[in-house]
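Every protein chain except one is present and positioned as in the full complex.
Showing chain A:
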Amino acid sequence: LGLALYAGSLCAVSGATFLYHDYCVIGAGPAGLQAAYFLQQAGRDYVVFERSHAPGSFFALYPRHRKLISINKQYTGKSNSEFNLRHDWNSLLSHDWRLLFRRYSRDFFPNADTMVRYLEDFASLLKLQVQYNTAIIHVTLEKNEQAWNGHYFLLTDQDRKNYKCSSLLVAAGMWVPNVVNFPGSEYVEGYETVSINPEDFTGQTVLILGRGNSAFETAENILGVTNFIHMVSRSRVRLSWATHYVGDLRAINNGLLDTYQLKSLDGLLEGDLEDLAIVKDKKGKLHITLGFYLENRNISAGIDSITLPQDELDNFATRAPYDRVIRCLGWKFDFSIYNRSLRIMPGKGNIKKYPQIKPSYESRGTRGLFILGTASHSVDFRKSAGGFIHGFRYTTRAVHRLLENRHHGVPWPSTVYPVTQLTNSIIKRVNEASGLYQMFSVLADIILLRENATAFEYLEEYPVGILAELEMQTGRKAHNGLFVIIMEYGRNFSGADKDVFYYNRAVGEAQHAWQSNFLHPVIYYYKRLPTEREMRLRPPDWPLPRPDAIHHIVEDFLTDWTAPNAHILPLRRFLENCLDTDLRNFFAESCFLFAFTHQKLPPFCQQGYMRMQGLVGSQELWQHAVQAGLLQNYTDTDFSGDRPPDSHDGSQEQLMRDHAIPVHPLQHLVNAKDE
């Protein structure tokens, strides 16, 4: 069969031979393999192209100092596998329990070699279709009306072999080093090649360009042996614990901040690298000067003819000469292999290193081309985790679900529940779901209400940016209103210059939940699906437009949102008021009473008791409910109602009886609306 398929997928187009697959994936890194896994599970025709001989070639080289900064938490005190993924930032998603990263490394910050080994196992254990040693060097389009997207993708590899695909998933990562050009930049060493042996830096003075984790990682490595290290970049240092963004400087790398603030010779400076110029003196020392001093001057004329800032300003900060300058400026997407017709354009502003994509991860220029993995981070750059394994493993799954619906008529997976399970299903997800938690403000669970709100349909981890297209993208109907469950940090809490340790930073009371600062679930209610226009005009920094109602579940220190009164009760009230119904649970006895005294029953009785699945409860529970005044005790009531009230021996009993007939607790229960 394999042979037949192979033969069948060979097709000749204008003389050139093309190997056809429905899906082509470029890159066998984490994102490419993750995509391959889902395609394989769905039984799709796909192939992954990998330029190297093994998966994860980027991790084979980087990070140079081999320490991954994605946490690998061994223990959480919980056995819930979905919950534990919240604290496992390295594993890919699969059904195979052997492929959990904690089975590969015991280190909290594992070695990059482990990642390479993990990816190799992932590809081989799951038998993913990866074609190694195939570097795609050119991608172009072939118009064809029969094709899924109106065109085929034609791929050419280094051996001029051609491939043809209906859908192209680019998971090639970001591997082109960011280079800045300025006078003297030829003296700069790149992160890719710089020595990682600290001994090579003994007694040297080092300037590092860049302020990301690679810059600090490089500095950390040589901190002990250098004279001093200075670090320069345009922006202020952004600490991930202040910004709540994992791509910012992580505490594990910030030893230099310590020595800078303790005045131990190391230091940080801000400035635009494009204004910089480096001149080398005769002794081979590198001097920092500014580009405009060099205007109209020949740099090769020698250092003596060049003005240095310290000539005019004798306390200029970086007046000391450096032995080495190292560039650690990160990576950008390889735009070079795509034909112009694909219109793969860089983003604008601080996301120019990424290709432009829609919130559905589809390229803006080409239908059917999806960007996966770290290159897709423009959607949530500096916000969420879409540029990292623990984030894009979920966005990749979302893309796969979009494709399944678009090309194979498989609607977005969903489960239908009766409305009595509404509170439960939300509580369950916000407590364990990892995709919602990692991809906060980007992926959201969607609850589509059925008619009369007696049942609902639950969709997991839908990209919230394309909420307006939900019906088209998922194949599900949203005619009767919807809830969107999403996780958010408090607005104005995170930021590079924010004090995230101020007193009273955490909110404890449910009625102030909307002011919660730390990550917490937020539920938006829409009576109808927002339109594209509403999505466009949403308030800045809001993941969604104005809802008809909103609920915040108050932040929790343990991220355990199961407290009956602080978390579940306010949520239930919110849902009840959105649906205009009563979502309380009732014991069978209450349902029995309601069945005889009301023409209509609350949903819990209707969907439980009336279908002979009433909640009988135990004697202890019954007593507690009676004590709480939520259930009435009829067992010891005296019913000689027409006894003359003035009989003397009866007065005590009378008192007790009056006490035992409070209409009000039950009233409270039955008709609490009556204020």
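As a working rule, contacts are C-beta pairs under 8 Å (C-beta built on N, C-alpha and C of every residue); 3 or more make two chains touch, one makes a residue touch a chain; residues count from 1.
The working rule: contacts and distances are computed from a predicted model.
A.B. asks: According to its UniProt entry, is the unseen chain "TXD16 protein", "Origin of replication complex subunit 4", "Ribosome biogenesis protein BOP1" or "Translation factor GUF1, mitochondrial isoform X1"?
C.D. replies: Of the names offered in "TXD16 protein", "Origin of replication complex subunit 4", "Ribosome biogenesis protein BOP1" or "Translation factor GUF1, mitochondrial isoform X1", the absent chain's UniProt record gives "TXD16 protein".
A.B. asks: Where the complex has a chain not shown, which of A:150, A:198, A:224 or A:495 is the residue touching it?
C.D. replies: A:495
A.B. asks: Looking beyond the chains shown, say which of A:91, A:214 or A:318 touches the absent one.
C.D. replies: A:318
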